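With one protein chain removed, the remaining protein chains of the complex are shown where they sit.
Up next is subunit A:
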Amino acid sequence: MQRTWNSPLGQALCIITGASRGFGREAATQISRLVSPGSVLILVARSEDDLRTLQAELTESKAGKAGLVVRYVAADLGLMEGVESVVKASKEASSDNIEHLILINNAASLGDVSRFTREFTDMAEVNSYLSLNVSSSLCLTSSVLQAFPQRPRLQRTVVNISSLCALKPFPSWVLYCTGKAARDMMFKVLAEEEPTLRVLNYAPGPMDTHMQDEARVKTADLNVRKSFTRMAANGLLLSCEESCAKLMKLLRENTYESGAHIDVYDV
């Protein structure tokens, strides 16, 4: 790969889900500065308006002006059509010059943290959660890997935005913990199967986002809620920018063990 000091990720095709806000938005912004001109960014989320705004910003940015192509796909990744539309857009925007495929599985939801495990009797609710947070990332990743198969001079990187919750149970967070634990395992299996792929489970830490706000307000477990409130009050929440910079460092250095779970505080 033609990595240069100012384009360490080379000529890349980057697909980022949940790109409309929070960590996903930050990832799109930071990655745009690390790829060489002629690279392609595919922004995916459900909210078309937010995606359009971000696309405009990035197109106007230094990277955009230097030739970064920015496209967006408003899609529901829980549906096969949604996954297909992302793959289609990626294939259309791609070219033979692409030497690095980067897929960042970031889209996620918190689930209802105002209830305890014994209150989850609604199958439709749990199914809907697993569909969005587990199934869709599996199907999107598979489809993208099928569309961009392994070939010489193409590095393929798959990132799973994970969490401490993938490793540690949090009272009143059953859906989120279950989904994150499922995803970590899923991507570990992928890493085992495909030694040519670079697979990273990245836990970004507690960040100052809408998701965090929701967690602070809604969490049923008193201890968990108190610790989030304390973190916010003591300025211990990370900005998306800080955490994302660590992810970018990991991608730039590219020395992580494929399939590993790396936490922001490990970097």
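By definition in this document, a residue touches a chain if its C-beta (ideal position, glycine included) is under 8 Å from a C-beta of that chain, and two chains touch if they have at least 3 such contacts; residues count from 1.
We adopt the following convention: contacts and distances are computed from a predicted model.
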Open item on the list: For the chain not present in this complex, what protein name does its UniProt entry give, out of "glutathione transferase", "2Fe-2S ferredoxin-type domain-containing protein", "NOP14 nucleolar protein homolog (yeast)" or "Sepiapterin reductase-like"?
Closed with: "Sepiapterin reductase-like"
TODO: With the full complex in mind, choose from A:Cys139, A:Val159, A:Leu251 or A:Val264 the residue touching the hidden chain.
DONE: A:Cys139
Open item on the list: One chain isn't shown here. Among A:Ala27, A:Ile161, A:Leu190 or A:Leu251, which residue touches it?
Closed with: A:Leu190
- [ ] With the full complex in mind, choose from A:Val73, A:Val174, A:Met211 or A:Val264 the residue touching the hidden chain.
- [x] A:Val174
TODO: Spell out, residue by residue, where the missing chain touches subunit A.
DONE: 78-80, 83, 116-124, 126-127, 130-131, 134-136, 138-139, 141-143, 145-146, 166, 169-174, 177-186, 188-194, 221, 259
